[in-house]
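Left out: one protein chain. Kept in place: all the others.
This part shows chain A:
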């Protein structure tokens, strides 16, 4: 699948919501935990070799499951392939919990549902649609409940 790699690389260089050196393994046979620089930018998780400027890879964090595994370890898997896990071993339990929380909120879909929730709450309290002021109240992506194209 083609993708605009240049823009994605540029995204990887932007200030991250969260970044840390974490040991990581990919779901490939014989894969071991290796120290990587892991960087969360919007709904992408980039991972770099610690001394390199360009990421080895990127994970789009949509339709994924973040699981707290055993001590200091969490994993990311995608819902259609739950056995294929990207594992991350953090330095401390605290760091592990922080990453789990951050990654669970990192998807576009999570953001969308938050928006719909707030919109609904404000509308119930005031009788007014808070998106009207932005002129986006009719946008399909912000509709209550499941929206269809």
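Note that a residue touches a chain if its C-beta (ideal position, glycine included) is under 8 Å from a C-beta of that chain, and two chains touch if they have at least 3 such contacts; residues count from 1.
FYI, contacts and distances are computed from a predicted model.
Looking at the choices "Translation initiation factor eIF2B subunit alpha", "Sesquipedalian", "Tubulin epsilon chain" or "proteasome endopeptidase complex", the name in the UniProt record of the chain not drawn here is "Sesquipedalian". Touch with the chain that is not drawn comes from one residue among A:24, A:38 or A:64, which is A:64. The residue touching the chain not shown here, chosen from A:31, A:92 or A:114, is A:114. Although one chain is not shown, part of chain A still touches it, namely residues 1-12, 42-43, 54-66, 78-81, 101, 103-122, 124-128, 130-131, 134, 136, 139-141, 144-149.
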